[in-house]
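A protein chain is absent from this complex, but the other protein chains hold their places.
Chain nomenclature is as follows: A, B and C, assigned in order of appearance, with residue numbering initiated at 1 for each chain independently.
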């Protein structure tokens, strides 16, 4: 029997996780919530996801909008083995009480703190930590991106120290988040939270980060420098990443020069919603000087965490013991 | 036997037309050309489109890039019934000689002039003009957009006069075209070429246009005013368009407030490459004052002409006599 | 003795009006308010404007910020003949009570409704309406822009009907207002409020408007069509505007092709803050077809209303009877 999964918050992340779960053979979506009868509510129905109002006070709204719902979050929780919380960041703590009371396992996104669940998940780096757990947090898109490329480096060469500058997109393509239209804005509080967040997955890593926001919508881009313990050549590093799951090497020489062209590649690959779930690393933007490795990577903030959520469900529900097996299974099902 | 179609120029438009042709049961792609071994050349191969170099001098380039081609354009032309020219605007005239000599029927895009073929095509408005023709031009994305909503208005209510302001996107998502990053730029030469271009399809229409370019990549947006001959109510107009092929009504009330959200809807609909091939008209942005109809519509410049190219092939190859039948067949095949 | 002017809200508009008032010989700033000890509070002090806290609860904030204030709004109101309200739109009604009780004349900006004062002011079109008035509203940047070019057209040729599409900037250069970073967004409620707002100044004008927001910060741009009562040639229209105050003809042929280049011209002209207080009309973007005049104009939303506020003070305080004399005096003092 398939594991029953609910999504609380069918938005940018939620609708993608729902899609990915429904592509697996060992789990299925039994319901998703929405606060308003928007076009995304219609998307849920079109995709065959039973729709629930997030709160009882939203029911009228749906009725007026002519969209029939199956009940409210509380009703959905009775049917799920796991609820994936995809609500806006910072509301998870309040929600956790509700999920716990309903006896549902729960998964949170990177907008919540590590402490709430004590488990910050990445399928490649620490799958086992979520084994059988009742709750866990899938780390943010940026943290996921850093872990995907740094973890194999650490395994293969050892890392003394990492410094990364994060050039962030200002808002998602369909969002209006209040980013400046024509300015670059630094995250003044240093070190930014990104470094410590990576350490919730890769304990003991020496990492510092700085970050700026720019008026683009497509992807984050990281400038990463890693001081390695053992000297590595550029081909060695590229070899390593070419066999790392959910890392994709791209090349300026092939015409992939910026984040817009990575998204174009994702469309050409026929990906659902034009998503690039892998971390894209520029082959011709990798350089080793002495013991220091320099590289650029791009992160599709809307989708890189999606397969991680699937793997996290699998670990928490003890569906598959081996992380690489789970990763391979997920990837196959979503077309990576 | 299927009609054999070649694409000269497998770029933004070319790769989409190739995809759409291959979804039809009465035509197929027998080859596409590319000038460089870029990631889009790999896309062609992945999609099963035999690849040709545009010119013999490009052959070395492909060999160095490790991408095998089947020959050059001349070789491809020997195999096709119709070649669809998707090269950059303004090179069509030179190409037409080559196609004519090879005895291939040819279709051009909106970047070429009307005079070259004497036939400016829109499937809804003048399908019959291309019947059996040896060459034709599918009009530009903006002209296609205007014709799709104006033609049914003209049929149903009559039109005295149209004025449209075109707010254009500056470049396609993966392009760098030299648009200003933070400025609005008017097309100073008035009337802009858009009005006369609509008249190549809808002869005799009284239409004037102005246009500006803005620093966005997703869609063009038109502010249209049409003085109607017969008074029409807003519901009558919406009824008309809701039964017009390749026009899609959207609504700000459902959360579709801007062009970013229309593209999000296209992704949610599972469209290939996230394309919105229909013209999107805002239901809650339609207003009639006296005899004048005001409306906003958005045009996905990368894809709205794609199904038109398919229908144009069908008309030129005399595959289907009835334009609505061709439109319906094309739409079904590409998932509209 | 100079007229004593206070500014409530020393922000984008307020700081410019303060600067302009202090350049006149018949009025002076006696104080400005601010809610926080930001860099703009320091600007006020640097420019010699006595600083007041907007509310008593802000006083602590200023003290902690190390910026000394002269008191609060109530204290300022005791010293002024006229208060210019430059607070965020929609708060004027509440403020008017305060100003009225303090016995101060008051001027509002375009974010407030016409009804509150019954007088919507433009120096060229209806200076006399504010003569001796106790309160008035200077119309918004867009309305000011439309009136500046339409009013002389109406006087010279008569106008049957106007239609304008407003392509709006998304936010001011130093603002984060929540505009989409990469989308065009229409104002769905039609007709937009801009047409009726023009009629608060030019009663009886037949005008309709549509509007979109774009991700730029510099200027609004209008596509205007005016059906004239009497045929006018392009040179006649350009002659008319070249002698109209606060209208500046620019030319694509001179390299002024977009709003970015208009702002560059303003910097080259040595304008304070790089402001373009005139409405810029493209000479080579003017066209007459039959009785219809088509033109593009650009509006610097941060500054075009600034000289209007000065003239409005002059009318309300009966400092100068003739509107053209006031306009000329203001222009000379601010360097137009």
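Here are some notes:
We take it that contacts are C-beta pairs under 8 Å (C-beta built on N, C-alpha and C of every residue); 3 or more make two chains touch, one makes a residue touch a chain.
What you are looking at is a predicted structure, and each value in this text was computed from that prediction instead of being measured.
The chain not shown here is touched by just one of A:244, A:261 or A:326, and that residue is A:261. The missing chain, though absent from the display, is touched by one residue of A:69, A:104, A:183 or A:276; that residue is A:183.
In the complete assembly, the contact with the undisplayed chain comes from C:173, out of C:173, C:191 or C:245. When you scan A:8, A:200, A:214 or A:244 for touch with the missing chain, the hit is A:214. Residue in contact with the omitted chain (choice from B:92, B:152, B:170 or B:186): B:170. For chain A, the list of residues touching the undisplayed chain reads 163, 165, 167, 169, 180, 182-186, 188-191, 208, 210, 212-219, 221, 223, 225, 252, 257-261, 282, 284-287, 289, 292, 294, 296, 298.
Although one chain is not displayed, chain B still touches it through residues 170-171, 173-183, 215-217. Counting over the whole complex, chain C has residues 15, 36-40, 42-43, 46, 173-175, 181-182, 217-218, 250, 254-256, 260-261, 263-265, 267-270, 272-274 touching the chain that is not drawn.
In the analysis below, only the chains that are shown with their structure count from here on.
Matching CA atoms, the turn from chain A to chain C amounts to 180°, rounded to the nearest 5.
With centres set at the average Cα position, the gap from chain B to chain C is 42 Å. Separating the CA-averaged centres of chain A and chain C is a span of 46 Å. Taking each chain's centre as the average of its CA atoms, chain A and chain B sit 35 Å apart.
Shared contact sites, meaning residues of chain C that touch two or more other chains, fall at 180, 182-183, 215-217.
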